[in-house]
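The following block contains the structure, expressed as structure tokens.
Every protein chain except one is present and positioned as in the full complex.
Every chain is named by a letter (A and B) in the order it is written, and numbering of its residues begins at 1.
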Amino acid sequence: MVEVGVSRTVLPVGSKAHHASGWWGMLTVIATEATLFAYLLFSYFYIASHAVGAWPPHGMPKLSLAIPGTIMLVAGSVTMWWGERGIDRGNAVQLMIGLAISMVLGIVFILLEGVEWAGEPFHLASGVYSSLYFTITGFHLAHVVVGLLLLMILFVWTALRYFDANRHSAVSIGVLYWHFITIVWLAVFFTFYIAPRL
Amino acid sequence: MAEVETFRAPLIARATDRSPSSQTLRRSWEGPGGIAGWLSSVDHKEIGKRYLVTAFLFLIIGGLEAAVMRAQLAQPNGHLLTSEQYSQLFTMHGVTMIFLYALPVLSGFSNYLWPLLLGSRDMAFPRLNALSYWVFLFAGIFLYVSFPLGKAPDGGWFNYVPYASRAYNPGPNIDVYALGMVLLGISTTVGSINFIVTLLRMRAPGMSINRVPILIWGTLSTSVANLFAVPAVSLAFFMLWMDRQFGTHFFDVSAGGQPLLWQHLFWMFGHPWVYAIVLPAMGIVSDGLPTFCRRPLVGYTPVALSTVAAMTLGFGVWVHHMFATGLPAIAMSYFSAASMIIVIPSAVAVFSWIATIWTGRPVFTSAFLFFAGFVLLFVIGGLSGFMTASVPVDLQLTHTYFIVAHLHYTIIGINVFPVVGGIFYWFPKFTGRLMNETLGKWTFWVMFIGFNVGFFPMHILGLAGMPRRIYTYPEGLGWGPLNLIVTLGSYLFAIGVLLFLVNVFVSLKRGKSAGDNPWDGPSLEWSTSSPPPVYNFAVIPTVASRYPLWEGRLNQSEDDRSSTQEGFLLDKGRETLGTTSLDAEPDVILKMPPNAYSPLLLALALAVLFVAALLHSWWLLGACLIGTLLASIAWLWPQRSLSQIET
Partner (left out) sequence: MNRSRALVATALLIGQSGTTYAETPMSYWHTYGPAGYPLTQLGWGLGIISIVVLAVIAVLLLGAVSHERTRRASDDTQLAVGREGGGMGWIYIGTGITTVVLIACMGWTLSISASVVHPPSRPALTVQVIASQWWWGLKYTSADSSRTFITANEIHVPVGQPVRFEVSSTDVIHSFWVPQLGGKMDVIPGQTNVTWLQADKPGIYRGQCAVFCGTEHARMALELIADSPREFRAWQDGQLRDTPLAASAAARAGQRVFQAHCAACHAIRGSDAAGILGPDLSHLMTRRTLAAGLLPNTPGNLAGWIADPQGLKPGAQMPDHLVSGPDLAAVVGYLSTLQ
């Protein structure tokens, strides 16, 4: 080997913010999962457009639990954004607080959803509307659960002092995912709770 | 503890495979040997070979299934098979060929070749690469375990409801199919993610987007499309599985469910899928033909754009599989027009290939014969498709053997022929040996003649009114003689495939030594040894044109040349270069993971999870979910060696 020289450009090494391959990977994951929800909502609208009789068949879905749930998720996105801003400046404590609050908000969302499910006058196999309702909100719920697990892991890794101002691509990736599930919820919320009222 | 680097000004060196730095690279990139190495390998070349071998195994199995079916259909009132046996055979033949052979074989080529074509040392996510292979293998096994139990899927590969619902198909057959497909979808999705991020990040400096080989464009289009198409079929199968296990009503007519919802979701996936299984193969021809025509491809830019256009338009034509379902005429007219427009990008490619041959100087190797013969088969398949794009004509042609002819001309013509040609072309690079050319030429003619004798008459059978998916037919309809010819022709084709396999096995042991670049090809993979060293490139190449190894002969300016001898060394462990998306300027030094068991473990956890779902063993399913979670956490845990953390 003959050394010709040293590059004039200094390059970052390893996972650094948008240079991390994982960040790009998460974008593609979001693309495919968002598409999954698009097909789910397509199925809802397809069946609704062919429905005979009243739609929704059990009357308009109530907003009393869905709206607070929506607020939980949107607030959770805000606290995640705030937490990431902290670690951007090297403040791991701010990140941990942001993660913790988002986790709590996520758990509250899940609990509200659970209460709503339990209170529905129909169950999974009651009919086609109920099949769609539980499957679509269920898929979203599963994504929220995965998100919570992600936040928990990030919390642990932050506590282990793995992240600093230079390196926290895992956090950026997690924040991206959390924003994704918030946006998906807005689409699901619109479909089930707003669209029938229009 | 050594400092984890945050930044580095990388060394630029001049080196070859014999340099001491290459010994360092070899030690970094070589994993353990033996079983441990085999199970934990994340080397894209290893994974590529596994995909190729496994896909070919499925090709043979699918071919045997077809051979039995053709024996049954060779005469009227055949009684070799019962109807149920025939149903399982034709279903599994379709599933095997379309899902377990056609895409995986192209994944095999792409996995092996991409980093070499792009001037990189590996794919973006080596462990994800291993995962995609293991999940593919386990999904294939999952689907096939049902066969010896006599419970293979039997509703056709398209699996229409209500026939596939529990009311009409109460056994586990359809559940095997549904769950197997969702599992396989995971493999396809993560594989696609790997290709996309690799393309965006890992090209050699100077390999701007308009310099990448057409195979890259083909696989990239396919991968992007899969991200948007696979969820449709995974969802359809999941909803069907829910209907069958838990009594949901997605497709239950009595409760407001819609049988056509299945068809829409299935074909929204299915049509893009058929482009996914041919575009990379077309890329193989677009990259291989120039080598054997001694000139660059005519119209690189139109061909690259037509690849993307064909894939994109492929999302807008799915209803042409549903022309007879009674949809509104206006909707069908739109899809009919779109199905005609989609011929145009294919025409661009066909004329490019013809022009490349005409203005070039053919070298009549076996690979060339397969690539040239493919052009004719492509056109025949495309023309039968063009005929069916017209709704009125399709109302007669659909659901008949005319479509069977069309789909085989497109899948065998546009996938199998380029694949076989591609093996003749790259076998020397994979193995260091040449395949036997004399046998190769015989193989081509046997395959070409056998294929046309076997499948061209199917057009006529379709026009004679023979419907698809019938296990027998009576005397007196005029279908007997042509069916016999089809059977004989397809057996001749099978003999051709056998000759090809014999050639592969014999050449592995006794093929002539190949050297680095036996065909005098222009692209980067031909600059390495045959087979390439485990680290691919002694230094990261720099690229100045589309045909780096032909630059001297293509009037490339002296001070603007590609180099495989001088570039970034990146020898501090497993490293490769990340570049910017459009112009491929150096952007980051990427640390690549060493051998790992987590992909295999995660794949096993997923496979057992799906088995648990099939058997309704919910505790086991829960345990597998936890296993999956733990394997994922172990995999993603930040590591110093990957410069993911400082401490």
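Just so it is clear, a contact is a pair of C-beta atoms (placed from the backbone, for glycine too) under 8 Å apart; a residue touches a chain by one contact, two chains touch by 3 or more.
All values reported here derive from a predicted model rather than from experimental measurement.
For the chain that does not appear, the touching partners among the shown chains are B. The chain that is not drawn here is touched, among residues B:308, B:484, B:534 or B:625, by B:484.
The chain that is not drawn here is touched, among residues B:49, B:166, B:441 or B:468, by B:468. For the chain missing from the display, the contacting residue among B:350, B:404 or B:642 is B:350, taking the whole complex into account. For the chain left out of this panel, the touching residue among B:29, B:547 or B:610 is B:547. Considering the complete assembly, subunit B touches the hidden chain via residues 82-84, 87, 155-156, 160, 162-163, 168, 253, 257-260, 293-296, 298-300, 302, 324-326, 329, 332-333, 336-337, 340-341, 343-344, 347-348, 350-352, 354-362, 372, 375-376, 379-380, 383-384, 386-387, 389-400, 457, 460, 463-474, 476-478, 481-482, 484-485, 520, 545-547, 550, 553-555.
Definition applied: only the chains that are shown with their structure count from here on.
The mean-CA centres of subunit A and subunit B are about 31 angstrom from one another, to the nearest whole unit. Across the complex, subunit B is touched by residues 1-16, 19, 21, 24-25, 28-29, 31-33, 35-36, 38-40, 42-43, 46-47, 50-52, 124-125, 127-129, 131-132, 135, 149, 153, 157, 160-164, 166-167, 169-170 of subunit A.
By the touch criterion stated above, subunit B contacts subunit A in their complex at residues 4-15, 19-22, 124-125, 128, 189, 192-193, 196-197, 200-201, 227-228, 230-232, 234-235, 239, 242-243, 246-250, 252, 255-258, 261, 264-265, 268, 538, 566, 568-569, 578, 586-591, 629, 633, 636, 638, 642-647.
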